[in-house]
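Reviewing the structure listed below.
In this view, the complex is presented without one of its protein chains, the others remaining in place.
Moving on to subunit A:
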Amino acid sequence: MATSARPTRATVTERLDRVDDPELDESIVELDYIHDLAIDESSVTVELVLPTAWCSPAFAWMMATGARDEIEDLSGVEECTVRLEDHMHEDEINRGVNEGLAFEDAFPDAEDGIADVRRTLDEKARMGRQYRAVEALTDAGIDPEQVVELRRADVSLDDEQALVSLADGGLVVPVPAEPMAEYLRKATAVGLVTDSTDRLFATPDGETIPTAEFEPVQRRARLAKTNATGQGSVCSALNEARNGVQGAD
(Lines give C-alpha, C1' and ligand atoms only; values in the text may rest on other atoms or scores of the structure.)
Protein backbone atom coordinates (compact mmCIF):
# COMPACT_ATOMS: atom_id res chain seq x y z
CA MET A 1 0.00 0.00 0.00
CA ALA A 2 2.69 2.48 -1.00
CA THR A 3 0.15 5.07 -2.09
CA SER A 4 -1.52 5.26 1.30
CA ALA A 5 1.76 6.51 2.80
CA ARG A 6 1.89 9.49 0.47
CA PRO A 7 1.28 12.79 2.15
CA THR A 8 -2.07 14.36 1.46
CA ARG A 9 -3.22 17.89 1.92
CA ALA A 10 -5.21 16.83 4.96
CA THR A 11 -2.36 15.01 6.70
CA VAL A 12 0.08 17.85 6.01
CA THR A 13 -2.39 20.45 7.27
CA GLU A 14 -3.08 18.38 10.36
CA ARG A 15 0.67 18.45 11.08
CA LEU A 16 1.00 22.18 10.45
CA ASP A 17 -1.89 22.77 12.80
CA ARG A 18 0.39 21.58 15.61
CA VAL A 19 2.75 24.50 14.98
CA ASP A 20 1.88 27.59 17.01
CA ASP A 21 2.76 31.22 16.65
CA PRO A 22 4.82 31.22 19.84
CA GLU A 23 3.76 34.70 20.86
CA LEU A 24 0.04 34.32 20.22
CA ASP A 25 -0.19 30.67 21.30
CA GLU A 26 -2.38 29.85 18.33
CA SER A 27 -1.86 27.52 15.38
CA ILE A 28 -0.31 28.90 12.18
CA VAL A 29 -3.12 27.18 10.26
CA GLU A 30 -5.81 28.89 12.35
CA LEU A 31 -4.00 32.18 11.93
CA ASP A 32 -3.94 31.75 8.12
CA TYR A 33 -0.20 32.11 7.80
CA ILE A 34 -0.02 29.26 5.25
CA HIS A 35 -0.32 30.90 1.86
CA ASP A 36 0.51 27.93 -0.30
CA LEU A 37 0.98 24.25 0.08
CA ALA A 38 2.37 22.13 -2.78
CA ILE A 39 2.66 18.35 -2.58
CA ASP A 40 4.57 16.55 -5.30
CA GLU A 41 4.82 12.84 -4.57
CA SER A 42 7.06 12.74 -1.53
CA SER A 43 8.15 16.36 -1.45
CA VAL A 44 6.22 19.11 0.25
CA THR A 45 6.64 22.87 -0.10
CA VAL A 46 5.02 25.26 2.35
CA GLU A 47 4.84 28.98 1.82
CA LEU A 48 4.48 31.06 4.98
CA VAL A 49 3.51 34.74 5.13
CA LEU A 50 3.37 36.52 8.50
CA PRO A 51 1.27 39.58 9.37
CA THR A 52 4.19 41.97 9.01
CA ALA A 53 7.66 42.01 7.48
CA TRP A 54 8.89 43.06 10.92
CA CYS A 55 7.73 39.94 12.77
CA SER A 56 10.55 38.98 15.11
CA PRO A 57 13.09 36.85 13.21
CA ALA A 58 13.31 34.57 16.24
CA PHE A 59 9.55 33.93 16.15
CA ALA A 60 9.56 33.50 12.37
CA TRP A 61 12.40 31.01 12.79
CA MET A 62 10.45 28.99 15.37
CA MET A 63 7.43 28.76 13.09
CA ALA A 64 9.44 27.88 9.98
CA THR A 65 11.49 25.19 11.73
CA GLY A 66 8.37 23.92 13.49
CA ALA A 67 6.60 23.50 10.15
CA ARG A 68 9.61 21.74 8.64
CA ASP A 69 10.00 19.33 11.57
CA GLU A 70 6.31 18.42 11.70
CA ILE A 71 6.12 17.70 7.98
CA GLU A 72 9.38 15.78 7.85
CA ASP A 73 8.03 13.55 10.61
CA LEU A 74 5.16 12.54 8.39
CA SER A 75 5.49 9.12 6.80
CA GLY A 76 6.00 9.26 3.04
CA VAL A 77 7.68 12.66 3.11
CA GLU A 78 11.22 12.67 1.87
CA GLU A 79 11.75 16.34 1.42
CA CYS A 80 10.21 19.45 2.89
CA THR A 81 10.94 23.01 1.83
CA VAL A 82 9.68 25.95 3.82
CA ARG A 83 9.50 29.30 2.09
CA LEU A 84 8.93 32.39 4.20
CA GLU A 85 7.86 35.26 1.95
CA ASP A 86 7.67 39.04 2.43
CA HIS A 87 9.81 39.11 5.53
CA MET A 88 12.63 41.46 6.48
CA HIS A 89 14.92 38.45 6.96
CA GLU A 90 13.47 35.86 4.61
CA ASP A 91 16.85 35.14 2.99
CA GLU A 92 18.59 34.24 6.23
CA ILE A 93 15.61 32.31 7.53
CA ASN A 94 14.90 30.33 4.36
CA ARG A 95 18.51 29.41 3.92
CA GLY A 96 18.95 28.51 7.59
CA VAL A 97 15.78 26.47 7.88
CA ASN A 98 16.20 24.54 4.64
CA GLU A 99 19.88 23.85 5.17
CA GLY A 100 19.27 22.75 8.75
CA LEU A 101 21.43 25.44 10.33
CA ALA A 102 21.22 26.58 13.94
CA PHE A 103 19.69 30.01 14.55
CA GLU A 104 22.98 31.54 15.60
CA ASP A 105 24.62 30.28 12.40
CA ALA A 106 21.88 31.75 10.25
CA PHE A 107 22.16 35.04 12.16
CA PRO A 108 25.82 35.55 13.03
CA ASP A 109 25.02 38.70 15.03
CA ALA A 110 22.54 36.93 17.28
CA GLU A 111 23.91 36.73 20.78
CA ASP A 112 22.82 33.21 21.71
CA GLY A 113 20.55 30.45 20.54
CA ILE A 114 16.83 30.92 20.90
CA ALA A 115 16.10 28.34 23.58
CA ASP A 116 15.63 31.01 26.27
CA VAL A 117 13.20 33.01 24.17
CA ARG A 118 11.26 29.85 23.43
CA ARG A 119 11.13 28.96 27.09
CA THR A 120 9.81 32.41 28.11
CA LEU A 121 7.11 32.27 25.46
CA ASP A 122 6.16 28.71 26.36
CA GLU A 123 5.84 29.71 29.99
CA LYS A 124 3.56 32.62 29.08
CA ALA A 125 1.48 30.32 26.90
CA ARG A 126 1.26 27.82 29.74
CA MET A 127 0.01 30.54 32.11
CA GLY A 128 -2.57 31.76 29.58
CA ARG A 129 -3.91 28.24 29.24
CA GLN A 130 -3.82 27.71 33.00
CA TYR A 131 -6.11 30.70 33.39
CA ARG A 132 -8.76 29.11 31.19
CA ALA A 133 -8.46 25.68 32.76
CA VAL A 134 -8.73 27.08 36.30
CA GLU A 135 -11.70 29.23 35.28
CA ALA A 136 -13.44 26.12 34.00
CA LEU A 137 -12.86 24.44 37.37
CA THR A 138 -14.04 27.34 39.50
CA ASP A 139 -17.06 27.79 37.19
CA ALA A 140 -17.92 24.18 38.01
CA GLY A 141 -17.92 25.09 41.68
CA ILE A 142 -14.52 23.70 42.70
CA ASP A 143 -12.95 25.80 45.47
CA PRO A 144 -9.55 27.46 45.14
CA GLU A 145 -8.10 25.35 47.94
CA GLN A 146 -9.15 22.22 46.04
CA VAL A 147 -7.85 23.58 42.73
CA VAL A 148 -4.33 24.18 44.02
CA GLU A 149 -4.19 20.66 45.48
CA LEU A 150 -5.06 18.88 42.25
CA ARG A 151 -2.59 16.43 40.75
CA ARG A 152 -2.37 14.99 37.24
CA ALA A 153 -3.94 11.70 38.31
CA ASP A 154 -7.05 13.53 39.54
CA VAL A 155 -8.06 14.43 35.98
CA SER A 156 -9.21 12.12 33.25
CA LEU A 157 -10.09 13.35 29.82
CA ASP A 158 -12.35 12.21 27.07
CA ASP A 159 -13.51 14.08 23.96
CA GLU A 160 -16.34 15.89 25.65
CA GLN A 161 -15.40 16.40 29.20
CA ALA A 162 -12.70 16.28 31.78
CA LEU A 163 -13.58 14.41 34.98
CA VAL A 164 -12.02 15.91 38.06
CA SER A 165 -11.77 13.72 41.08
CA LEU A 166 -12.03 15.38 44.50
CA ALA A 167 -12.07 14.15 48.09
CA ASP A 168 -10.01 11.05 47.30
CA GLY A 169 -12.40 10.05 44.57
CA GLY A 170 -15.46 10.59 46.72
CA LEU A 171 -16.68 13.26 44.34
CA VAL A 172 -16.20 13.51 40.58
CA VAL A 173 -16.93 16.81 38.83
CA PRO A 174 -17.29 17.07 35.05
CA VAL A 175 -15.89 20.18 33.33
CA PRO A 176 -15.53 21.08 29.62
CA ALA A 177 -12.68 19.11 28.06
CA GLU A 178 -11.08 21.71 25.82
CA PRO A 179 -9.46 24.16 28.24
CA MET A 180 -8.13 21.28 30.34
CA ALA A 181 -6.82 19.34 27.33
CA GLU A 182 -5.11 22.44 25.91
CA TYR A 183 -3.58 23.23 29.25
CA LEU A 184 -2.29 19.71 29.75
CA ARG A 185 -0.69 19.64 26.31
CA LYS A 186 1.35 22.75 27.08
CA ALA A 187 2.05 21.89 30.73
CA THR A 188 3.37 18.51 29.57
CA ALA A 189 5.40 19.99 26.74
CA VAL A 190 7.20 22.38 29.08
CA GLY A 191 7.89 19.56 31.51
CA LEU A 192 5.74 20.90 34.33
CA VAL A 193 3.20 18.09 34.42
CA THR A 194 4.68 14.78 33.35
CA ASP A 195 4.09 12.41 36.23
CA SER A 196 0.72 11.29 37.62
CA THR A 197 1.66 12.70 41.02
CA ASP A 198 2.69 16.12 39.67
CA ARG A 199 0.56 19.05 40.76
CA LEU A 200 -1.65 20.26 37.96
CA PHE A 201 -1.13 24.01 38.34
CA ALA A 202 1.78 26.25 39.25
CA THR A 203 2.90 29.84 39.73
CA PRO A 204 4.66 31.65 36.83
CA ASP A 205 7.92 30.29 38.26
CA GLY A 206 6.65 26.74 38.22
CA GLU A 207 6.17 26.51 42.00
CA THR A 208 3.23 25.04 43.89
CA ILE A 209 0.54 27.65 44.45
CA PRO A 210 -0.10 28.46 48.14
CA THR A 211 -3.88 28.76 48.68
CA ALA A 212 -3.46 32.38 49.78
CA GLU A 213 -1.78 33.09 46.44
CA PHE A 214 -4.57 31.61 44.34
CA GLU A 215 -6.08 34.97 43.35
CA PRO A 216 -2.81 36.78 42.52
CA VAL A 217 -1.56 33.82 40.49
CA GLN A 218 -4.84 33.65 38.60
CA ARG A 219 -4.57 37.38 37.85
CA ARG A 220 -1.05 36.94 36.50
CA ALA A 221 -2.34 34.08 34.38
CA ARG A 222 -5.18 36.24 33.09
CA LEU A 223 -2.68 38.93 32.16
CA ALA A 224 -0.66 36.43 30.11
CA LYS A 225 -3.85 35.46 28.30
CA THR A 226 -4.86 39.08 27.67
CA ASN A 227 -1.40 39.82 26.31
CA ALA A 228 -1.48 36.92 23.87
CA THR A 229 -5.03 37.54 22.67
CA GLY A 230 -4.48 41.32 22.56
CA GLN A 231 -1.39 40.91 20.44
CA GLY A 232 -3.27 38.27 18.44
CA SER A 233 -5.90 40.84 17.70
CA VAL A 234 -3.26 43.31 16.46
CA CYS A 235 -1.63 40.63 14.30
CA SER A 236 -4.92 39.50 12.83
CA ALA A 237 -5.77 43.10 11.92
CA LEU A 238 -2.35 43.47 10.28
CA ASN A 239 -2.73 40.18 8.47
CA GLU A 240 -6.05 41.34 7.12
CA ALA A 241 -4.62 44.69 5.99
CA ARG A 242 -1.47 43.27 4.48
CA ASN A 243 -2.47 39.91 3.14
CA GLY A 244 -6.22 40.20 2.81
CA VAL A 245 -6.75 37.47 5.35
CA GLN A 246 -10.00 37.84 7.25
CA GLY A 247 -9.24 37.62 10.96
CA ALA A 248 -11.49 36.66 13.83
CA ASP A 249 -12.53 38.98 16.67
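The rule we apply is simple: contacts are C-beta pairs under 8 Å (C-beta built on N, C-alpha and C of every residue); 3 or more make two chains touch, one makes a residue touch a chain; residues count from 1.
Note that contacts and distances are computed from a predicted model.
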item	value
The complex's invisible chain, by UniProt name, from "NADH dehydrogenase subunit", "4Fe-4S ferredoxin", "Metal-dependent hydrolase" or "2-oxoglutarate synthase subunit KorA"	"Metal-dependent hydrolase"
Absent-chain contact - pick from A:53, A:101, A:163 or A:177	A:53
Residue in contact with the excluded chain [from A:15, A:83 or A:124]	A:124
Residue in contact with the excluded chain [from A:33, A:107, A:183 or A:201]	A:107
Missing-partner contacts on subunit A, residue numbers	23, 51-58, 88-89, 103-104, 107, 109-114, 116-117, 124, 219-220, 222-224, 226-227, 229-231, 233-234, 237-238, 240-242, 249
